[in-house]
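Left out: one protein chain. Kept in place: all the others.
Then we have chain A:
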Amino acid sequence: MKTTGSGFWQTATLLLVGVGIVLFALSGFLTPLLGTVLSPLVNVQEWLATRYMAVYEFVTVPRDVATLRARNQQLEQEVTSLQAQIIELQQQLREAQVLYALLDFARSNPQGGQYVAAAVIGKDPNPFLKYVFIDRGSDDGLRRGMPVITNQGLVGQIDAVTATAARVRLITDPSSIVNVRIEPHRSEAQLVGSVTGDLTVEMVSQDAPLQPGDLVLTSGLGGTYPADLLIGQVISVRKQSNELFQSASVQPVVDFSTLQAVLVITNFRPVDFSPLIPTSVP
């Protein structure tokens, strides 16, 4: 019974001391003391944690590097595959854009009539000549002399046809001559190609107020091309008072180096003047 009473007082004392410490701690009286005691303990804990992490990394990192390498390789393969897909999709997008542009042009020019779309499949092997080959021929209604355009402007004229392909003479060919009208002053002139692929308007009257920025369109004269097809823009004028005509360099609206798809105007037939040309009678 004595022991039980002594135990009770001991417990009560400890409880009181504990409650007292808690109350002191809550009221802030023990903060300096706790700080003094806990600071070295925290330092020791930190030291231990750092050493433990070092040992842990030493043991586990080699396995992680192997895992990371495998994962890296897998991701690199995925990146390569995705890049290939992107390139393929970009290519398809470019082709689709070209075809959509041609389709838009054909829809927005209902008065122009009938068009046949064709892909450019080759270029003449002779570097002096500016001809391309397209994948449509007489089976698709193509005939010699039909004008070839893109949604941007005039490309050229069909020069030769087989059943499934055709050869197109570009307006940049040295032998190409197109009758043109220069806007806004409506001057008539001739557009000629060259061996370098540059375009020049010649035979422009000295009175014409030719200046950079003027638009060059087909005039329809001669019946070789329909009128009002855009060709390009004047970039520089050569005018000398001692010459009969002035001339100018023309920047074509069509980029002939990246020509992929074209439209052939199938309801336009060039006028054949040959019966009207007088021949010498023997």
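Note that a contact is a pair of C-beta atoms (placed from the backbone, for glycine too) under 8 Å apart; a residue touches a chain by one contact, two chains touch by 3 or more; residues count from 1.
Just so it is clear, contacts and distances are computed from a predicted model.
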Chain not present in the shown complex, as UniProt names it (candidates "ABC transporter permease", "Dihydroorotate dehydrogenase electron transfer subunit", "Rod shape-determining protein MreD" or "Response regulator"): "Rod shape-determining protein MreD"
Options A:Pro125, A:Pro184, A:Gly213 or A:Pro275, residue touching the unrepresented chain: A:Pro125
Contact residue for the chain not shown (choose from A:Leu68, A:Ala160, A:Ala227 or A:Val271): A:Ala160
Hidden partner interface residues of chain A, rising order: 121-129, 131, 133, 159-160, 167, 169, 174-175, 194-197
